[in-house]
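To start, I am sharing the structure in question, which I have written as structure tokens.
With one protein chain held back, the other chains of the complex are shown just where they sit.
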């Protein structure tokens, strides 16, 4: 992957400070695990967390970010609306990619971009998840086999109140009887958004090679395309109008 | 169309009070023209406007509304966020249909449901618009020929910063050189949304039979489907998990 | 449902003659079960089978058919290409609806309309299927709860080599670990197509109320929309071109 690609890995980073079970899995935070993996792929990575000033997402940081990954869970409401609007603007206007992971489905920024409640069913029962590839020609499934498993995980099930994705990449099967559209691609403005379900604060899911592969692929897919800017408002005619 | 279908026609109703050119076209308000046409189709219609208490959209009114049509232009910001959230909830949770007309593309409710800026190009030059049918099997194009024209209108052009519609029903050609995705269907939650471009405050567009036909068809399409409710949160497993 | 709606229920009708297990479930053929249910809904139903002249699908029959339902399994190759082209023409040009059931995914007409192999995974193990509603505002899910189960069935799993549906209505969970996009809507030309997975020749699936409800709903959705005809070829300009 291009070394010029600049990724910012955002993490709420609260569980890891307060909960020993979380600390055991990711002692330095989920962001450190994700950032470490991406650095090994040759992209330029920085991290940002909720308790930094401006949540670590200043205008300057976002201006230098091609793709932002988002992990949050217990403190969605503490993210300031001003920063959410700033991220939204960078996605729509500048084409910044956004990768929303796991419980990030209830983040303010994802809900704002989707326009729906983004709620879903849940169950904490350490059950098996099997992610099936649906769109076999999509760059996000590069290097995968036709399915992969998360041995023990929280269940997320339909209804998942999101718009039908522009491309549905994965559907998950859960041991207890549910399914989920678990890999969903969206174009919004000049930006691209990928929601990817796997991940949990007390389970070593971001250490799993298939999950890391998908995140790497998604970063490549979500990078800005270099297309035209969006210009609105009054526009002169091409043709003479009588 | 079913007489049981209950439509609420909402209008900002400001232009009609302050601008003689608008008053000349729709002396009693755009809502009165749209409501009059729909009443003739046998649906049950009421109207609501910005300056009524709660903009005429009380919980009781929305609870009795199957489809809401929306026209606004100069006072989008005066619509209260609380009412916008209420409408949003009725679309997502109760499946109320929403038909957004013309300059309603910049309304708070449409932007909230789309998740994007909903901006587009404009030009006021009284030029010709030709709307081409794109999806010939869709119920919204019932009774139409393959295109119809608005003889003189304001131009709205791409980029139209909205999500790719679930179904693209019309594309408009404008005399001056632009195109627009001018009839766009969306599923959101249990609800259905249709954006339809034609309409102007100083031109008799809602008196045109093809435009009336599309609005009638759209009301039928957007009516609640009677499908399952959305239930979220904790869910017991079907299968035994060890 | 409108009494004017005319449905033709097509069945290969071979299993029922040669296989006692099939005969036990549908002694007079699967078509008789489906047609009986639809007749009770007030639509006008006729049946047609493979071994009739022109497979029962003469030009006259198709000209009087609003929606055709298709069930085939062991004799796909015996359907003549001429009849397949005739059905294709009625879907694309006349807007005839087509509902493809279960093993009909490998029929010539479905493969021709999809443009792909339409293959999928299978397993005959009498396992449980759970169909989850994905698009809660779609008319095909009217009257359903958020999922329903087929107690014992053959498994059909991804990859299902079809185009991404215009609307994904159901996703199935299978006891053995697979998922399937099991309710898929497509617009093609002036016609609408719905693929619905449930059904089996030796299991009483078409006697199940939820399955019957979906087929009824699908007939209503797939009926011709009454939109403009498709006209191709040379077209005079609107504007003067210099």
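The letters A, B and C name the chains in turn, as written, and every chain counts its residues from 1.
The rule is short, and it goes like this: contacts are C-beta pairs under 8 Å (C-beta built on N, C-alpha and C of every residue); 3 or more make two chains touch, one makes a residue touch a chain.
Not measured: the values here are computed from a predicted model.
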Task: Contact partner of the left-out chain, one of C:16, C:178 or C:201 - done: C:178
Task: Residue, one of A:19, A:52 or A:166, that touches the chain absent here - done: A:166
- [ ] Touching the absent chain in the whole complex: find that residue among B:75, B:106, B:125 or B:164.
- [x] B:164
TODO: Kindly note down the residues of chain B that lie in touch with the hidden chain.
DONE: 130, 132-136, 146, 157-159, 164, 167-168, 171-174, 177-179, 181, 239
Task: Hidden partner chain, residues of chain A it touches - done: 95, 128, 130, 133, 135-139, 141-146, 166-167, 175, 187-192, 224-231, 238-239
Open item on the list: I need the residue numbers on chain C that touch the omitted chain, in ascending order.
Closed with: 92, 112-117, 119-123, 125-127, 155, 157, 159, 161, 163-164, 166, 175-178, 186-189, 230-239, 241
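Rule of thumb we're sticking to: only the chains that are shown with their structure count from here on.
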Task: Fitted rotation between chain A and its twin chain C in degrees, CA, nearest 5 - done: 180
TODO: Based on C-beta pairs in contact, work out which chain pair has the most and send it over.
DONE: A-B
TODO: Determine the centre-to-centre distance between chain B and chain C, using the mean Cα coordinates as centres, and give it in whole Å.
DONE: 32
Task: Centre-of-Cα separation between chain C and chain A, whole angstrom - done: 37
- [ ] Would you pick out the residues of chain A that each touch at least 2 other chains?
- [x] 157, 159, 164, 177-178, 239
